[in-house]
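Of the protein chains in this complex, all but one are displayed in their positions.
For subunit A:
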Amino acid sequence: MSSQDIPEENLPAEQEHAHVAVSVADEENPFADPGLPPHEHRIQDIDERAAKRSERVVALLFTVSMLATVGFIVSYVTIPHDKSIFVFPIGHISALNFALGLTLGTALFCIGAGAVHWARTLMSDVEVADERHPIAASPEVRAKVHADFKQGAKESAIGRRGLIRTTMFGALALVPLSGVMLLRDLGPLPGTSLRHTLWAKGKLLVNMNTNQPLRPEDVAVGSLTFAKPEGLEETDEEFQNEIAKAALMIIRLQPDNIKDKRELQWSHEGIVAFSKICTHVGCPISLYEQQTHHVLCPCHQSTFDLSDGARVIFGPAGHALPQLRIGVNDEGYLQALGDFEEPVGPAFWERG
């Protein structure tokens, strides 16, 4: 469609300069308001056939949207959820997901595209200036409000009936206390639970993979094993809370590779047990490198040297991983010789 096709009688030549600003700069106002640029017409404004075409395009987009919505409902009802199809760039995907996404996407897109096309081609595009009005009310209105307020206060006798006034203020002041009381549900305070785990003297170290207590001969040099305290089962209600504190990482070093004296004392024939919870923000930390004896936290790259008391050698962690003192019981199973000496996991306000 070019302007040559527009019928002669539809050209509104007399409107051409209707919106041109007429301000002129003078002494008082050196920067005159240039006003709006001259308004130009769209094809749809001057050619009724073009306007009809736009109308049909908009209606078509809205109709496609309706059909897509019907398609969404039909897909939802008819396509089994486990059917898989191959779509070229994506691969093997769920037919249902693909159909739902495609139909809903089309339905939403066509509504948007129709609205945009409608606004651009058919709705009025004449620029309109709307002056701001002052925010303050007029003096009469203000005087009326003041008078009404004074009369209300007089009629309610709030100044004369002191008992009502005082009790009302009391009631209003106390009501928010209910809300304040509900804040207690943020508690109860953890008490000493952050300082204690399920580990205690005589608790066996149970292998998380096999659910069997570990023996020293099971743990090879260079191996990595995760253990939980004896008696804690995955089906227990408190399992997640307890394992979040008690999770244990068991490795074996050559005893002469252990640099830290206390670590060596707390180990059993080179087997050492460290908390699996990072002391920075409590991520499970077990990216163990068996040659360097470093363990890396995947969250913020804190690195601990397990051959040197698990001291921090890199990253934001504030203190070494707590070590669990272990030994062997009469039946030859690895056992804890007590709880961790310090709280596991990240520091907290009262940790000290």
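Keep this in mind: contacts are C-beta pairs under 8 Å (C-beta built on N, C-alpha and C of every residue); 3 or more make two chains touch, one makes a residue touch a chain; residues count from 1.
What we mean here is this: contacts and distances are computed from a predicted model.
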Looking at UniProt, which of "Membrane protein", "Branched-chain amino acid ABC transporter permease", "Cytochrome bc1 complex cytochrome c subunit" or "nitrile hydratase" names the chain that isn't shown?
"Cytochrome bc1 complex cytochrome c subunit"
Of the residues A:110, A:204, A:219 or A:310, I need the one that contacts the missing chain.
A:219
Residue touching the undisplayed chain, where the options are A:103, A:207, A:307 or A:335
A:207
Only one of A:52, A:120 or A:262 touches the unshown chain, namely A:120
Which candidate, A:42, A:195, A:259 or A:319, sits in contact with the chain we can't see?
A:42
In the complete complex, which positions of subunit A touch the hidden chain?
3, 6, 40-46, 84, 89-94, 97-98, 116, 120-121, 125, 207-210, 214, 217-220, 222-226, 251, 284-292, 294, 296, 298, 301, 303, 314
